Structures are given as structure tokens and as C-alpha cells.
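Shown here: the complex without one of its protein chains, the others still in place.
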Amino acid sequence: MTDAVERARRDVVIANRILAAEGVLDAFGHVSARHPLDKNLFFMAQSVSPELVEIDDIMTFDAQGNPVDDRRHASVERFIHAGVYARRPDVNFVVHGHTDEVIPFSITDVALVPVINVAADITAHIPTWDIADEFGDNTNTLISSMAHGLSLAQTLADHRVVLMRGHGFTAASSSIVQLVRLCVYLPRNARIQLEAMRLGEFRPLKAGEIARLGEIDPDSPASQRSWRYWARKCGCESLLENAGAPGRPAFSAS
Amino acid sequence: MTDAVERARRDVVIANRILAAEGVLDAFGHVSARHPLDKNLFFMAQSVSPELVEIDDIMTFDAQGNPVDDRRHASVERFIHAGVYARRPDVNFVVHGHTDEVIPFSITDVALVPVINVAADITAHIPTWDIADEFGDNTNTLISSMAHGLSLAQTLADHRVVLMRGHGFTAASSSIVQLVRLCVYLPRNARIQLEAMRLGEFRPLKAGEIARLGEIDPDSPASQRSWRYWARKCGCESLLENAGAPGRPAFSAS
Amino acid sequence: MTDAVERARRDVVIANRILAAEGVLDAFGHVSARHPLDKNLFFMAQSVSPELVEIDDIMTFDAQGNPVDDRRHASVERFIHAGVYARRPDVNFVVHGHTDEVIPFSITDVALVPVINVAADITAHIPTWDIADEFGDNTNTLISSMAHGLSLAQTLADHRVVLMRGHGFTAASSSIVQLVRLCVYLPRNARIQLEAMRLGEFRPLKAGEIARLGEIDPDSPASQRSWRYWARKCGCESLLENAGAPGRPAFSAS
Partner (left out) sequence: MTDAVERARRDVVIANRILAAEGVLDAFGHVSARHPLDKNLFFMAQSVSPELVEIDDIMTFDAQGNPVDDRRHASVERFIHAGVYARRPDVNFVVHGHTDEVIPFSITDVALVPVINVAADITAHIPTWDIADEFGDNTNTLISSMAHGLSLAQTLADHRVVLMRGHGFTAASSSIVQLVRLCVYLPRNARIQLEAMRLGEFRPLKAGEIARLGEIDPDSPASQRSWRYWARKCGCESLLENAGAPGRPAFSAS
């Protein structure tokens, strides 16, 4: 197994554990990574709660969401991931969760928008996908086929986050560092917006601010601060690349 | 003691501990299981807080809510359980709790409805029982007789959850896996609905969706993921059936 | 030292620790007990945060709130306790806290009323004391003299809880078991009422229900369940009377 492949598999473990520890995922929800060498494959854990995911739980799936040479239980909602990877060649990592704070925005007509700078990566527009729009009232709401996954990915379009009516959200990025930070701050942004709306008219981040924040390289040592901190908090520091001193940058700035 | 009896008693322990760890039960509240071989009996812990329940705390009660050959303290509210088992032959497990999030719906005229797919098992209709309706203003609100228990069970009717005005809720199911998951997501569904109502009109789950989600077998290995995860989190994994690898399915899918 | 005196001192330790662990007290707040043999004295810890109180921190105070033969730092607000003991011969224990959930009711004209049966001991009427009413706008809000303490106690009158504007609450009872349970459920009742008010008209507990719940002996083995559970959770079980099995009744019902 090459270093890049091992890195992607470890990042899936770390991200599962961080998002469980930070209260974004609970008994359900999952994280996947596109295979770095074969873009038609992706990695995702067998059917186990995110907090418990270990490196040996990682399975490999093909472009249709089928496990490759693996008879273990896979989450029925693996098609979320297959759908997004199929339509979004720029995406390397996908998260799906049922986080409470975002659901109110998925079942009402109020738009969730970035109101705090640390959540700017959610971008100014977050669409909502309603499974009933294309598949009617008689589904079990789960994304249990490629047709569902591709429909969701079409609503996601070129955004980073899509809400799912009465269900949760799916988020996608080229960078796991960016994606995990985005997922941690998404529910906090939702709660802040909700509280602000109680007080009256509120001012979201400005378009220029979102654009400028988006230019910061999420994989630079400086911006990895949160990733390293959360990994350490949930006991995954040993899985980090260039571990260095605990929670500290792996090398000094030049 | 047969395996089925031992299994039921262990499930009462696990469910008490999970619901305490997940914040659904606190110093009060209780879980019971119908005796799998004698449908007129049920198991419930002596009067001890849910987080502390151990296998030796389990007492046996008859159809009238009286302890069988046991002089330990029993909860005065054991009649909740006796009442539900009497009127609902399909029910094998009962939970009673005082969970904060559901109380506002018990003291107002707003209906609590499922808004998130993981809570669909609460079903579209949750009745509220008011002890004063049948027993007047002069009770201590506790379900301290079979008359109280049967009255509550009559309002529960064929639903899974009944709210109790200014008190809490009682939930019932044939499956402990389903019941515990339902109890974990009931308060979260309540809070999400409350937040959504701040934003304006909201869209609950559709009738077809609730029906389809209800067709998923709660005792299949795949749907036991949450049960196994929560049991592990609260230190009860050794009490699980077919423990297998920690938090993982006991056997692979065929 | 007699058993009754030692018991009162230990109860002050246990109550401080429980109320810190349950989030009712934080860095500030205090618990006191009247001396069981000399009604003019009371016990309270030296100036230390409630979570840290140990048996050797307990000081003795006289009826004017002065330490008896003790030069350690005492909380300036010991006059809360001295005032209540002076005016309320039936009171054996007093708690003062800054609990967030109750403050909104202290700075608005909305009455806090019992809405859940486990909080019935707060009783139907909770007055609010405003230090400015008697002492003007130019105080530091702290109860730093007998005049302040007696004024507060006069507003408390024959109730169990008094809110203090922009400050917190004081609660009093003849029973430490009742007082601690009341303090745990007071903020939860406040939050539930606040949430219910969002939904519309709400139904508080009825007068008859509050009266009947008030007839339950808080010191009976059965009703000590919460006290024993919380004491165990915060590491104080060894200080309990008749410890028995962990978190279980000390003796069986007859």
C-alpha cells in the first residue's frame, strides 16, 4: 500500500473520530476519502459508529458504491459518497451527518448562511435536497441507490454543503482539513444564526470576505492548527502526518 | 434461568445505562421488559437511579404491578409498566422518563411530530395524558395504582409514545433496540421541532416516509449499530448478545 | 463532636459537591447547615469553590454571621444564610447560587412557576428580591451585612426559593435531601417553562398536585434515591449515612 493510500485511509479514521468527539456525528454518519491513485474508488468504514472507527474497518468501494472484495456490512447510505464522487471530480473527501442544529433549516424556508468567519467555507449558498421532489412521498428517506446519490449530488452542484430535508447534511471538499473544520463550524454557525434571528435583522459575512477567507490554504502548517488540535483531543494524534510536537506545527516557518 | 430470560434481564440493564449516559433518564425514570416465557410478569430494577442499575437489581413483578417474592424497594411508578403490558400484548419493553425537551409539548397545545428520519419510530401521533382528566386536581401526579397505569395505557392506545402532562413520557415497543433508539432521538426531535418553529412553517416527515422507515427490522445486525455503540459507550458491551468485535456487527452480511 | 453535628457538616460537603457536579453552582455559591444542637449557629465552608469543599473547610458562624474562633476567609455573602436562619426557625439548610437559567426570571416581570412534578418543591410562588428596593442603586449587589440578609429573608418569607435580581437565587428547607433536589430541578424547570412559553399558553402544576407532592417525606429511603445517586456521581458516597450498597437503599422496605 503506497503512502498516499495509507494517508487517505488514516484521514478517514481521524475525521470520523474528530467529528464524533466534537458532537457533529453520533451513532450514525460517515466520512469517506477518494482513492488517491484510482479516482473510481473510495474508502469508507464498515457499518460502525464514527467514534469507534479504526483503520481495519476501512473498506474500498467502486464508482457504483459496491464494496470491492469485502463481505462486511457497509452503510446503506454509501451511495451519498458514490454520487458525489461521480459528479464532482474536484472532491476528495465527503462527510454525511444528522447534526441537530442544521435540521431546522432543512425543514423550513429560511436559508442557512455564513455569519462567522470560521464557518466561511460553507459558502454563501447552501441548497436543500428533498428526496420527495424526485422520488415521491413513499421512500424511507435513506440514500439507498445510485439514483438517490446522483440526485443529491446534482442539488449539491458546485457547493460544499447540501442540507437534506428532515435528515441532515452532506459536505464535500478537496481537503480533509478544510472539510472537518467546516463540519465543526457548520452547526455552530446554524445556532448563531438562529439566535441572531431572535434579535432582529442580522448581518451575514460579506461576499468579498467569504472569497478572501477561501484563499487561505487549508493544508498550510498554520491553518492545520484546528485539525491537529482536534485529532489530539480525540486520541488520534499518532495517526497524523509529521506528528512533530503534540498539537504543534511539524516544522517552523521559514 | 433460560437464555431468553437472562437476555431480557440484561437488556433492562443495558437500556437503563444507555438512556442515563445519553441524557434521556436522570436520577429518576425506569426501563422494564416483559418476561419472555410468562407474559403476565415483567422485569424492572429495584428503586435505584438508571445509571447505577446492575443485573442483581432486577426484580420480577406480576400483572398487577406487585413484586414477586421480593421485599426490596420498588418504584411507586411500576404501575406505568403494569398498565401498558396489560393493555398492549404486542409490547415487550417499556421506558418512562422525565426528559426536559419533551415537557413543553406536554403542557401546551402544540403537537410533537417526527421531523427527522432517525426519530420516525415515534410515529406521526403522540397523545398527551393528563392525570387530572380522570383523577382530578388532587393527585401527586405519580402513577401509583393500576387505575392510573391503565388510564395512561388507554391514552397511549396503539401508539409508541405518550406524553404525561408536567411529568414526562412513556414509550413502548416490541424491540428494545427500537425503543432505546426512539428514546434517544425523541428529545432531539422535540428540540429540533421547537427550533424550526422559531423560523416559521416547518415540514414534518411524510406519512409514507414514516411507514417505510417503520419497515426496517430493528433487530437486524445492520440496524443494531446504534444499540451496540451506545452499549459500548456506557460500559455495557460485555452484556450484549454475540458481542463480536467491539461496536461491530457480530457476523458479516451474506 | 456528636453524630448529629458531624452529619450536618458532612451534608454541607456533599451538597456543595453535588450542586457543583450537577451544574447548579460554579466558582461561586455556597451551602450551609444550621447547627443541630445550637440553633444560633450554622456551618458553611471557608471561601472556596463548591466543587472543592472538604470537611476541614467547614467553619462555624454565629447568628450575626460572624465566624466563631476562626480566622480563615469567609464568603462575604454569609449574611444570606444568617438572615434566613434568623427569620425562619423551620429552616435547617440554605443554598445560594448564580444559576444562569433562573436569572431571566429575576430581571423580567414573568413569574417562575413549577411546570414539572420533580420541581414541585419550589412551590407555586417564587418572589424576587431587588437589593435596590431597600438599599438604593449604589450597592455592589452583594449581601454583605445582616441588614441585607434580613431584607432578603423578609422577601423569602415562608417560601422555599427567592430570586435575587441580576444575581441568582437563595433556597431553604428543613431537609437537605429536599433542598438539593429542589436546586437541581429549579433551573431545569426554568428552562422548560421558557421553552413552553415559546409554544404558547402553558399549564403549570396544579395547586392540589403541589400540595400532594409536598406530603412525600423527603427523608424516607425511597425518596432519597436522587440524593444517593448524585452523591455517588460526585464521589461523595463515603460521606453518606448508612451507605449500604452503592446508590441503593440502606435497608429494605418492610
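Just so it is clear, A, B and C label the chains in written order, and each chain counts residues from 1 on its own.
Here is the rule we go by: a residue touches a chain if its C-beta (ideal position, glycine included) is under 8 Å from a C-beta of that chain, and two chains touch if they have at least 3 such contacts.
Remember, it's a predicted structure, so these values are computed and weren't measured experimentally.
A.B. asks: Which of the visible chains would the unseen chain be in contact with across the whole complex?
C.D. replies: A, C
A.B. asks: Considering the whole complex, which of C:41, C:63, C:124 or C:142 touches the chain not shown?
C.D. replies: Residue touching the chain left out of view: C:142.
A.B. asks: From the listed residues A:3, A:69, A:90 or A:215, report the one that touches the chain absent from this view.
C.D. replies: A:215
A.B. asks: For the full complex, which residue in A:63, A:118, A:146 or A:239 touches the chain that was left out?
C.D. replies: Per the contact definition at the top, the residue touching the missing chain is A:118.
A.B. asks: Tell me which of C:89, C:166, C:200 or C:235 is the one touching the absent chain.
C.D. replies: Among C:89, C:166, C:200 or C:235, only C:166 touches the chain that is not shown.
A.B. asks: What does the interface between chain C and the hidden chain look like in terms of residue numbers?
C.D. replies: Output for chain C: 27-28, 46-49, 51-52, 57, 71-73, 76, 98, 100-101, 103-105, 107-110, 132, 136-142, 165-168, 194, 197-198.
A.B. asks: Residues on chain A that touch the omitted chain in the whole complex?
C.D. replies: 115-118, 120, 181, 184, 188, 191-192, 195-196, 198-209, 211-213, 215-216, 221-222, 225-226, 228-230, 232-233, 246-249, 252-254
Going forward, only the chains that are shown with their structure count from here on.
A.B. asks: Chain by chain, through touching neighbours only, how many steps does the shortest route from chain B to chain C take?
C.D. replies: Each step joins two touching chains, and the minimum needed here is 1.
A.B. asks: Using mean CA coordinates as chain centres, what's the gap between chain A and chain B in Å?
C.D. replies: The separation of the two C-alpha centroids amounts to 32 Å.
A.B. asks: Using CA atom averages as chain centres, what separation in Å is found between chain A and chain C?
C.D. replies: About 46 Å, centre to centre.
A.B. asks: Which residues does chain A have that touch at least 2 chains other than itself?
C.D. replies: In chain A, no residue touches at least two other chains, as defined above.
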